[in-house]
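A single protein chain has been removed from this complex, and every other one stays in its place.
As written, the chains take the letters A and B, and residue 1 is the first residue of each chain.
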Amino acid sequence: MDWHNYEEIAAMVLFGIGFALLVLDRNLIKKNIAFAMTDSGMYLYLAAKGYISGRAAPIITDGVTEAERYINPVPAGLVLTGIVVSVASSAVMLAITVRLYRKYHTLNLDEITRLARGEE
Amino acid sequence: MEVFHLILLIFILACAVCVALTKNLVVAAVVFMGQSLALSVIWILLQSPDLAITEAAVGAGVDSLLLFAALKRVRAIDREAAGKRGEADAPNGEE
Partner (left out) sequence: MRRTERNERFHRWLSEGDTRLDTMLAEEYDDLTTLKHVYESDAAAAEETSRAEAEEKAREAASAPLYTAAQAHAEYDVPQRSRALYLLTALLLCAGMIAVLVFISSQLPSFGKSENPANNEVVERYVEKGMEETGPVNIVAGMILDYRAFDTLGESNVLFTAVCAVLLLLKLASSGNAPRPAAAPAETEEDLILQRITRALLPFILIFGCYVILNGHLSPGGGFSGGAVMGAGLILYYNAFGAAAAERFFTIRTFRVVSVSALSFYAVSKAYSFFTGANHLPSFITAGVPGRIFSAGLIPYLNIAVGLVVMCTMYGLFTLFRKGDI
């Protein structure tokens, strides 16, 4: 067992912290920040899978097209799409938060549930 | 370079813990922006310059700006409700 995969460990701890914050905190805006943090952890893990030490970025220079000179470009493509989609989902969640605040005037999720049940 | 890499990873985790423990929402948004910036430097160390530019422009840019815009909207709703409550005495249930 070797513990030298520092990138993966950091990515998993970041994911875990984001997930714990998402579950435990009651403030809606903190939940949004935690969701984006969870996404960042996942992207760090994915991109760390594509790194090969000693090789260069996947931009072909000087016409050298051997695969042993460049890192793995496939996870980088996945993460590139993912970063922008993370912004989009964060924006939709923030819009829902603003609407909820307009209706209930509180950002505390327990309060909102209580008020919503009370209205039924 | 390894040491720098490790320092950046520890910085990201410290930012995450700071976001978790603070109660002030503006502080959380700013620290999240700093975390995105450190993450952008890590992408360069992982030899992916595409991801670095995108993360710098999106994570430390638009994503954090959206958080600030949402906080500002929340304060504007507060001020509007307080203004209406100041004019009329009836409590304002919903907008």
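Everything below uses one rule, namely that a contact is a pair of C-beta atoms (placed from the backbone, for glycine too) under 8 Å apart; a residue touches a chain by one contact, two chains touch by 3 or more.
None of the values given here were measured: they were computed from a predicted structure.
Q: In the complete complex, which positions of subunit B touch the hidden chain?
A: 48-50, 52-54, 57-58, 61-62, 65-66, 69-70, 72-73, 76-77, 79-80, 83, 95
Q: I need the residue numbers on subunit A that touch the omitted chain, in ascending order.
A: On the side of subunit A, residues 1-9, 12-13, 15-17, 19-20, 23-24, 48-53, 55, 57-60, 65-68, 70, 72-78, 80-81, 83-85, 87-89, 91-92, 94-96, 98-99, 102, 110, 113-114, 117-118, 120 touch the unshown chain.
Just so it is clear, only the chains that are shown with their structure count from here on.
Q: Taking each chain's centre as the mean position of its Cα atoms, how many Å separate subunit A from subunit B?
A: 13
Q: Can you name the residues of subunit B that touch subunit A in the complex?
A: 5-6, 9, 12-13, 16-17, 19-20, 25, 28-29, 32, 35-36, 39, 42-43, 46-51, 54-55, 58-59, 62-63, 66-67, 70-71, 73-74, 77-78, 81, 94-95
Q: Which residues of subunit A touch subunit B in their complex?
A: My answer: residues 6-7, 10, 13-14, 17-18, 20-21, 25, 27, 29-30, 32-34, 36-37, 40, 43-44, 47-48, 50-51, 55-57, 59, 71, 76, 79-80, 83-84, 86-87, 90-91, 94, 97-98, 101-105, 107.
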